[in-house]
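Below: one structure, written as structure tokens.
With one protein chain withheld, the remaining protein chains of the complex are depicted in position.
Order of writing sets the chain letters: A, B and C. Residues in each chain are counted from 1.
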Amino acid sequence: MSSEFGEKIKISIFGESHGEAIGCVIDGLPSGVKLDIDEIYADMSRRAPGNDKFATPRLEKDIPHILSGVLDNTTTGAPLAMVIENTNTRSGDYSNLMTLPRPSHSDYPAYVKYNGFNDVRGGGHFSGRLTAPLVFAGAVAKQILKTKGVFIGAHIAQVGNVCDTLFDKNNIEKSLLDKLTASKFSVIDDSVEDKMRAEIEDARMAQDSVGGIIECAVIGVPTGVGGNMFSTVESRLSSILFGVPAVKGVEFGDGFAFASMRGSQANDPYCVKDGKVAVKTNRNGGILGGITTGAPIVFRTAIKPTASISQPQQSVNLQTMEEETLVIKGRHDPCIVPRAVPVIEAAAAVGLLDIMM
Amino acid sequence: MSSEFGEKIKISIFGESHGEAIGCVIDGLPSGVKLDIDEIYADMSRRAPGNDKFATPRLEKDIPHILSGVLDNTTTGAPLAMVIENTNTRSGDYSNLMTLPRPSHSDYPAYVKYNGFNDVRGGGHFSGRLTAPLVFAGAVAKQILKTKGVFIGAHIAQVGNVCDTLFDKNNIEKSLLDKLTASKFSVIDDSVEDKMRAEIEDARMAQDSVGGIIECAVIGVPTGVGGNMFSTVESRLSSILFGVPAVKGVEFGDGFAFASMRGSQANDPYCVKDGKVAVKTNRNGGILGGITTGAPIVFRTAIKPTASISQPQQSVNLQTMEEETLVIKGRHDPCIVPRAVPVIEAAAAVGLLDIMM
Amino acid sequence: MSSEFGEKIKISIFGESHGEAIGCVIDGLPSGVKLDIDEIYADMSRRAPGNDKFATPRLEKDIPHILSGVLDNTTTGAPLAMVIENTNTRSGDYSNLMTLPRPSHSDYPAYVKYNGFNDVRGGGHFSGRLTAPLVFAGAVAKQILKTKGVFIGAHIAQVGNVCDTLFDKNNIEKSLLDKLTASKFSVIDDSVEDKMRAEIEDARMAQDSVGGIIECAVIGVPTGVGGNMFSTVESRLSSILFGVPAVKGVEFGDGFAFASMRGSQANDPYCVKDGKVAVKTNRNGGILGGITTGAPIVFRTAIKPTASISQPQQSVNLQTMEEETLVIKGRHDPCIVPRAVPVIEAAAAVGLLDIMM
Partner (left out) sequence: MSSEFGEKIKISIFGESHGEAIGCVIDGLPSGVKLDIDEIYADMSRRAPGNDKFATPRLEKDIPHILSGVLDNTTTGAPLAMVIENTNTRSGDYSNLMTLPRPSHSDYPAYVKYNGFNDVRGGGHFSGRLTAPLVFAGAVAKQILKTKGVFIGAHIAQVGNVCDTLFDKNNIEKSLLDKLTASKFSVIDDSVEDKMRAEIEDARMAQDSVGGIIECAVIGVPTGVGGNMFSTVESRLSSILFGVPAVKGVEFGDGFAFASMRGSQANDPYCVKDGKVAVKTNRNGGILGGITTGAPIVFRTAIKPTASISQPQQSVNLQTMEEETLVIKGRHDPCIVPRAVPVIEAAAAVGLLDIMM
């Protein structure tokens, strides 16, 4: 049971929300890759809380500090270690006592698994804050993938009942992905942004939260990447995608919509395009038999609504073993979907780089 | 890129559809486990082609032959190797030439990945036949899980547009799972079987095929199993589920339905039940923060329609690089969903055993 | 705890000495490699018992049967499974009871580890017979390494008190390795063969056994292969070498002799040779900082004397827990060193191929 991922590129993520620091070690990177640190910051800024709609990203509190593996902004080939200090560290009067576990959080199962020794402050190692090192690792992976002509971008496909236009799966331009990754509220059809923001604001006003779907595309992956049986591209990507907190579903290509389709509707015929074999449609999302077809890889992830809501909820007092009403205090993000977009991109980048190395 | 799965229990699957044999090696099994061979055969019979509706399963052609790791029907602790001979082996006049790749099959990407050296007869190592060893391994895993009080069962939740009743996620009896695993057409609501069969027959008559959804439940897993980040139960299970051919989507609990839900609808409050902490509802499918809650694990997998259909399809001749019409001959299963049920159960069993060892 | 090795090329070995069969699965092989089956047989013949000094190898009983992964003698890229049937299988009157564990065998610790369920007949999964699949895998690995210009050969450096000439570590010709691998009693200085045979015969006449040392060399490995910390070439090779039964020591280059050396004697100065950087001496055995220098990799393994000797030995009856005298019956190989030579070569080949893929 570990916080590590990868076979060739190994990512090890550490940290607790209110501990000294969070960070990661990336082992297995090629040497000689020039890193664009600003681009890394930009991705981290997309994930950072409270930055939306501000012109200047304020990352002072979450500056990634590279400890090793990089010299003159270039990878040395040694493990790349990165640390982000926590500024909300140990207060003397803090009690690490878990009494009322929050519904639909990891609180209770983690309490059982770790016999009550886990750091519960702010979610500890289960905090969404731990996705910051993943976004860092993903930003590094993206830059290496770029050198291979591979580009990644995701968008908010759905928030509550508001839907964005979906990718045209067999026809995705780099310029669209660039637009999506340049935004802090990534949508294909700009006109849905206001409706999605309204949906989120509605949830907030109702002391509630709302879920959504993120759709991600990867272009430029050559034909023949991946493997069958337990090393399909779907296996590898889903394995890291389900490591992103709140992800409860992953589907590739037409995914669950295949259930009610006929083979004649679902199959992707072949054609010749620019002198090469290509699929005429891409309902399989760029993967057949676990191996890439050369068409864009397209997948969707379901994000459940933020578990922390202000409404009173029923829980059980773990000390007295009696049912009690829990009211979670403080401000909570009523919808993490917009901020989860760069996290999904990062997971895809790390997973794909591991497959392609 | 391998056909191996597992960290503590390692499954290695081998074989090609028209080669000498297919089989698997299971490494890491505990010693001293008494195996019920008939139960293993029964699961394999559920998956085997052509057995549906026949009173007596005829497995002569697919008898699993155990080569090692078992003495007096009891595991020795050494690797368990199993082989199933292929009876349709090498014909002298066979040519291993891939000319017209079948749409939505692995044919083309595998051709590129293996430079044309892969065995293409019957799909080779990508054949659905390779799920037979997985079912064998799953049947062994199920028996070990039973000794821990863990039971698994799945049903055909959907075929085309016909849906079965879904699991009542927080209230699943062992007797229901027993009923499902005893059947070759596993449904909760018996009255849908005929409708599903009609849907499949419709597809067959139209020289077409149809997809579906399989829903699987696991009961008896104790609270606190699994891990966070990259070792969530969802990560581990999806990783092996996406290794099953034709699976294009996996969702846990309410999965994609979470997207349009509010937190107040999606959260599972806690209550006290039999003196223990329990969830009042189980929308999260038994997993929070990647760790089991003690409630049933419930997930769904999307199965795409069989790619082999009799209708003419467009392909590209790999020798001439010209577009050509392909007509796939022979009889093909218009819907693999019923036979995929024990495969999904097996994947879940192998994945869970690896997590729980 | 597994019988698997490798990260990129995964070898899974199975079987028990008196079970149905032994064999292996090799996962991750490149496709399109033409295998010379006779060469594989030749290596297996070097390891096979009772073949020494016979002109015609008699392998009928140990014919490796390839089940998958090879078509027209060429690798398909799918897992290569190989099986060797055991001809001495289950006799009806056999009792799997371990009473008197043989000193210095795995009998007793295996009995404890497996709670008495392991197959004890002929050593079960711990039998030296299990090195046959390793030699098969090594023979395949050697053929792939050859295509990269890498060649491996080993010799009996010592048997009891008789020593062979050692490799001139910085000057090892392919012709010497060819000579060693063509022989069933591999020595550099042919004149020591008779002395070694006499030493072995002496041990046999004394109802005893004798140990030895095998020295192995690998030429043609390019500079820069391997890694530091826990992925040094020494780490990877020792890890598989210590998997060969009876190996109790591994040293690279001057190994233990370094202990009494000064740095000025131990260092390998650099020079220019054929326009490239080269070491003037090769005391480090071709590896510095865990990475290859381009000079031959040279290592030695210590082989303990065969544990099965005919002399009476003290053991403990596991049923009565009383000390008892054990007399091991039957014919035993008084010195396994000559037959272990191809096994060491095989382990080196598999380990190196995994590093170099």
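Things worth noting here:
Assume a contact is a pair of C-beta atoms (placed from the backbone, for glycine too) under 8 Å apart; a residue touches a chain by one contact, two chains touch by 3 or more.
All figures in this text were calculated on a predicted structure; none of them were measured in a lab.
Touch with the chain omitted from the figure is made, among C:Ser104, C:Asn170 or C:Ser183, by C:Ser104.
When the omitted chain is restored, the residue from A:Gly124, A:Gly153 or A:Pro338 that touches it is A:Gly124. Residue A:Gly15 is the one among A:Gly15, A:Gly153 or A:Gly226 that touches the chain missing from this view. By the touch criterion stated above, the residues of chain C touching the omitted chain are 1-5, 11, 13, 101, 103-110, 112-113, 125-126, 130, 158-161, 203, 206, 208-213, 223-232, 234-236, 238-240, 242-243, 245, 247-272, 275, 277, 279-280, 283-285, 287-294, 300, 302-309, 311, 313-316, 318, 321-323, 355. In the full complex, chain A makes contact with the omitted chain through residues 1-4, 10, 12-16, 19-23, 25, 27-28, 31-32, 65-69, 71-72, 74-81, 83, 96, 113-115, 117-119, 124-125.
By definition in this document, only the chains that are shown with their structure count from here on.
Chain centres were defined as the mean of their Cα atoms; on that basis the chain farthest from chain C turns out to be A. With centres set at the average Cα position, the gap from chain A to chain C is 46 Å.
Contact with two or more other chains is made by no residue of chain C.
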